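In this view, the complex is presented without one of its protein chains, the others remaining in place.
So, subunit A:
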Amino acid sequence: MLANFLIGLREGLEAALIVSILVAYLVKSERRSDLRYIWTGVGIAVGISLVFGAVLTYGPKGLTFEAQELIGGTLSIVAVAFVTWMILWMATAAKGLSRTLRGSLDEATRPWSLVVVALLAVGREGLETALFIWAATQAAARDTGATLQPLLGALLGIVVAIVLGYLMYRGALRINLSVFFTWTGAFLILVAAGVLAYGIHDLQEARFLPGLHTIAFDVSHVISLDSVVGSLLKGIFNFSPVTTVLEAIAWVSYVVVVGTLFVLRNRAAHRPAATPVPQGAAS
């Protein structure tokens, strides 16, 4: 039960956190009407994942390992691009916000972008999660030795991930906008760097990229992935106890480059504070 719970938690956590940050951002910037784009993206991702997962589990066709890995790896890297865009967009939007010029820049593309970010955040590991859920469902439905435990554990894990996402959202609503941007931005950079490293690992496993056995560090004896701490680290930051050199390079490069961009944009956003600043946006 605990093991399946941890898998559900791990697979659901990152998506729940990214979505909750997006929702918090829209709510805080009084764009509740745009929330529907988020839910559309989430809905599409959950729907597609469950349907494909069911087709692959119960249908006459399965997916080869190579194909699954390529899909997972590619989606991860695409997701990183979108989350990066989201981070920088929110930093820039903060600037617009502080001048009460909100949302005039790329109004046309924004709803679509919101759909896609939400879709990728949830859909990235959606297929793997769906395959896991359906396997748990099969275990609950099989003729002999049926057991509901794995399914309950898995669903409970996902529910807890969503609850944690919700708590993050509630917390985010309480803090002021400037702090919100700084912290969520920094947080998302670490999340996205983890996703990037994970995507690279996927592609290394499928041998689309080399260097799977060139290890930067191995702390698997200290932090095991089937522990609660390991699951949380993996779920939130995609922390991998055994990290390849290529993953590590990608992670560090991403944090440095995007982190720098983020700090520069954030600073620019808060510099022209000569005009009266709306409530909550003061740094």
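The definition used in the following text is that a residue touches a chain if its C-beta (ideal position, glycine included) is under 8 Å from a C-beta of that chain, and two chains touch if they have at least 3 such contacts; residues count from 1.
In this text, contacts and distances are computed from a predicted model.
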Out of "Twin-arginine translocation pathway signal", "ArsR family transcriptional regulator", "Peptidoglycan glycosyltransferase MrdB" or "PbrT family lead (Pb2+) uptake porter", what name does the UniProt record list for the absent chain? "PbrT family lead (Pb2+) uptake porter"
So which bits of subunit A touch the chain we can't see? 1, 3-4, 6-7, 11, 52, 56, 59-67, 70-71, 74-75, 77-78, 81-82, 85, 109, 112-113, 116, 120, 128, 131-132, 135-136, 138-139, 147, 149-150, 153-154, 205, 207, 212-213, 220-221, 224-226, 241
